[in-house]
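In this view, the complex is presented without one of its protein chains, the others remaining in place.
In this document, chain identifiers A, B and C correspond to the written order of the chains, with residue numbering beginning at 1 in each.
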Amino acid sequence: MSSVQRRLVRDMVRIRCVEETLADLYREEQQMRTPTHFSIGQEATSAGICAAARRTDVVYSGHRSHAPYLAKGGDLDAMVAELYGKVSGCARGRGGSVHLMDRAAGFGGSAAILGEMIPVAVGAAWAFAMEGAPRVALTFFGDGASEEGTFHEALNFAMVHRLPVVFVCENNQYSIASPLSARQPPGTSIRERAQGYGMPSRLVDGNDVFAVHEAGTEAVEWCRSGNGPYFLELVTYRWREHVGPGWDHDQAGGYRPKSEVDSWIARCPIRGAADALRAADPDIDARIDAWDAEFRAEAGRAVERAKAAAFPDVRDLLDGAYEPQTHGTGRGRN
Amino acid sequence: MSSVQRRLVRDMVRIRCVEETLADLYREEQQMRTPTHFSIGQEATSAGICAAARRTDVVYSGHRSHAPYLAKGGDLDAMVAELYGKVSGCARGRGGSVHLMDRAAGFGGSAAILGEMIPVAVGAAWAFAMEGAPRVALTFFGDGASEEGTFHEALNFAMVHRLPVVFVCENNQYSIASPLSARQPPGTSIRERAQGYGMPSRLVDGNDVFAVHEAGTEAVEWCRSGNGPYFLELVTYRWREHVGPGWDHDQAGGYRPKSEVDSWIARCPIRGAADALRAADPDIDARIDAWDAEFRAEAGRAVERAKAAAFPDVRDLLDGAYEPQTHGTGRGRN
Amino acid sequence: MRKLTYWQAISEATVQCMAADPGVFVAGEGVDDDKGIYGTTRAAYERFGSSRVIDVPNSENACAGIAVGAAAMGRRPLMVHSRADFMFLEMDALVNLAAKWRYMYGDQGGVPVVTRGVVGRGWGQGATHSQSPQSVFGHFPGLYVATPASPADAKGLLVQALRSETPVLLLENRGLYQVEGDVPPEPVPVPFGRGRVARSGTDVTVVAASLMVYEAERAADLLARQGVSVEVIDVRSIRPLDDDLICESVAKTGRLVVADTSWARYGFAAEVAAVVAENVPDALRRPVRRVTPPDCPAPVSAPLEDAFHPDAGSIAAACLELVGGDGSAVPRLTGVTAGFVGPY
Partner (left out) sequence: MRKLTYWQAISEATVQCMAADPGVFVAGEGVDDDKGIYGTTRAAYERFGSSRVIDVPNSENACAGIAVGAAAMGRRPLMVHSRADFMFLEMDALVNLAAKWRYMYGDQGGVPVVTRGVVGRGWGQGATHSQSPQSVFGHFPGLYVATPASPADAKGLLVQALRSETPVLLLENRGLYQVEGDVPPEPVPVPFGRGRVARSGTDVTVVAASLMVYEAERAADLLARQGVSVEVIDVRSIRPLDDDLICESVAKTGRLVVADTSWARYGFAAEVAAVVAENVPDALRRPVRRVTPPDCPAPVSAPLEDAFHPDAGSIAAACLELVGGDGSAVPRLTGVTAGFVGPY
């Protein structure tokens, strides 16, 4: 197993362990009072892509934010504290699950409004291009977000200005309970929209972390070399409900059959990676078990720290609505 | 010359005569106090497409509205009166050049905000589909409007629901003074965006009225037969300034060289049609001259009537902001 | 009269209007799914099926324009957003097109699109999932903007909307969805612009909309025990606004508190204060008080969120201040989200 392969699998296991730990506690405790979109089952996309980026590259995501945040190296303790609404959270408890940010790690932000962050990534790439910095912006969004006008406007802009931005569509085939076929023309793919702008693109098995990583590396290098943007459509599936920790088939009248969910669980990206590596690395299962233990412990510690941390002080409620009033702002009240 | 060919040429001549008459007066008199976007040079698109539609089909347009309004059979007197701000105007003087409407003729409305009417046409088509009515909606918009998010959202929606709507992009290669290359990726075409949705499409010489009409007929019949939407990109060119009656090369520092404008004037759609027909119909030039005289007189009469008409009564200023208050609305003031 | 919850009242109005008028259809992201926008579209879907309760792509601006187009052709679209915040994306279609259609095309007919937006405080919804955009839309002539506070009005205002020839926005607060009240079984329209005295009183007038009416009534209960008589005015619609009812009440009490779930500046609270300053300034025995969220986006963290959202406690404190009482004597009340279980 190469060190890259090792990292990819390890990152997936870490995301899985953190997410499952949080999902369990989320349901049991009802203390993370923030709507939370888990990426369990979709770990390969974030792990594969972010490993292709440098720390100085910047990732933006939509609401399904934990996995890209962690894969990009976002601070775990700060994320967990954010979910618990603590002042030590990565957004000081103000943003919650959908508004993560870790600037030091190059996680530029996640947002809850569909399609909103896609142009933001383009703007970051524009700034890089203006500076001549060899940096790349990446943006994760879902199949559903690609229906928003901003998606198209952003692709067009990026292509006109040949900006270093990788568009990463995590096509998990649903927008909440709506299947793709109710929302986009059957027989088409999202990458075809990118092709309409002449943008290079690839359609990749989003559960094959090695394939994702290979495509991500190509995309990032394409951008970094000044060739303009790149589009990736990664087909994957979420195992849990859209928002929250539950399983869909826990619920009556689910919008997707249990057999469908099961077929994707059978295509677990971690298990798939292990299967692919086992011949060359017979110890892979033991390694994964060890990582599993390590990361569940790590997640547990993060939870402990988050619980021990303080809530924000209510007297600071207004802080950050505006910049500090330093340079001669008038006496008017906002 | 077939009767269809005759109609196509005649319609173009009529649009040209009306537009030129209005443009001259607009500049000289300064009495049409409404920003006005002339289609001089682009007559083939409206004439060709609208002749392919039935009266019960409905056309929507953007700001460059006179030509599609007239081609669809909109009332000339009412349009001219609208430009003069008279109460006999097609929008009672409230809307001006960019807000034309003639419901009886199947001209559903024009609007000044780029891309705004594209979804409206889709909605009309949706209504037709819901009713099972054999009607088609058509929407004219420019290359510039295709950069708006609504364009994409509307195309996607129309394709998902397979609605009877013809998207007619009048690609005149400029958005005000911005050339296409500054706004869309070089080497791509707008119809490729439609292809990204799997929508059937054609790229047509928008100055060849017969080709436009043939494509329009195919598109309209495709829609009417329940096959879903159709996309047409018609390449053309406007001769005058973006808004107003002037010629660009009247102005210092024009954004497009006179040689470019001249090359398109040489490709005049009316002259082109005449050239194509002359062999079979040696009288074509005389016919065109006769139509020219007829329509300039008609336009002149419409102007006279508009000038003689009354301005709206200032006491009616609020009329139409709301529906008449008939069914038990409360006493609250708006 | 039989009781329904607020969400049931919305559901019932929808079904009855669809039965009465074949032109009515429901469209929105997820309107056909199992959760059916907190249950409000579920019965309609079960009865009328997917041809009249229609899921749409995530394309708010185009969908609003599409609704305008369908309405111009005689249909009556009822568009639904699970969060009112998404309506900013369709601001152009609503404000530049729907609101102006009848007027700018010379009064040849309107585009009666009805748009429901759910204001979803829930918990931890944060800055972009819990806003109440009523004043932003209320600024524009050509729209009606209704803010039902009771189950009866949730039904009656929706019925009125679906019979109107003008585009209507209905902003519903999720905090009210489980509230029960008497609701007429028939589809009786409640006219826009006619407010209601939700509770009569003599010392202070509280003018409120939507959830804040409920909170004001709780505040009135509390203050009644302290000998303060609060009159609660539920405006029902913020455009048109029942100026007369507001002014009559203030003329009587001489004291005005305006409570809103959105910010003070250029908001509902500003307008109500202006109406009074314009019409009955002399009636004011004390300065007007606006009870609104503080001037920051909505935070997620629970203690901040509790401090952010105005409620019965903050309304009661403002009333007490105006009557010269001690605001700090107001006991902390249980919030409307108490007992709420995540994740939404």
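Structure notes:
Please note the rule applied: a contact is a pair of C-beta atoms (placed from the backbone, for glycine too) under 8 Å apart; a residue touches a chain by one contact, two chains touch by 3 or more.
Treat the numbers as computed from the prediction; the structure is a model and nothing was measured.
Shown chains touched by the missing chain in the whole complex: A, B, C. Check C:K35, C:R52 or C:K100 against the missing chain and you find that the one touching it is C:K100.
Of the options B:R183, B:R267, B:R287 or B:R305, the residue whose C-beta touches the omitted chain is B:R183. Of the listed residues C:L241, C:A302 or C:V323, the one in contact with the hidden chain in the full complex is C:L241. When the whole complex is considered, the residue among A:A111, A:V166 or A:I288 that touches the unshown chain is A:A111.
The residue touching the chain not shown here, chosen from B:G123, B:G149, B:P164 or B:G228, is B:G149.
Seen from subunit C, the chain kept out of the figure touches residues 61, 85, 88-89, 91-92, 95-97, 99-100, 103-104, 126-128, 135-136, 138-142, 238-239, 241, 256, 262-271, 273-274, 276-281, 284, 286-290, 295-297, 299.
Where subunit A meets the missing chain, the touching residues are 58, 60, 89-95, 99, 101, 103, 108-109, 111, 113, 116-128, 130, 137, 149-150, 153-154, 156-157, 160, 319-323, 327-334.
The set of subunit B residues touching the chain not shown comprises 26, 30, 32-36, 85-87, 89, 93-99, 111-115, 144-145, 147-149, 175-178, 182-184, 243-245, 251-255, 311-312, 314, 317-318, 320-321, 333-334.
Rule of thumb we're sticking to: only the chains that are shown with their structure count from here on.
For this pair, subunit B with subunit C, the centres built from the Cα atoms lie 40 Å apart.
A straight line joining the Cα centres of subunit A and subunit B is 45 Å long. A straight line joining the Cα centres of subunit A and subunit C is 35 Å long. Across the assembly, subunit A contributes residues 147-149, 182-184 that each touch 2 or more other chains.
Listed for subunit C are residues 56-57, 59, 61-62, each touching two or more other chains.
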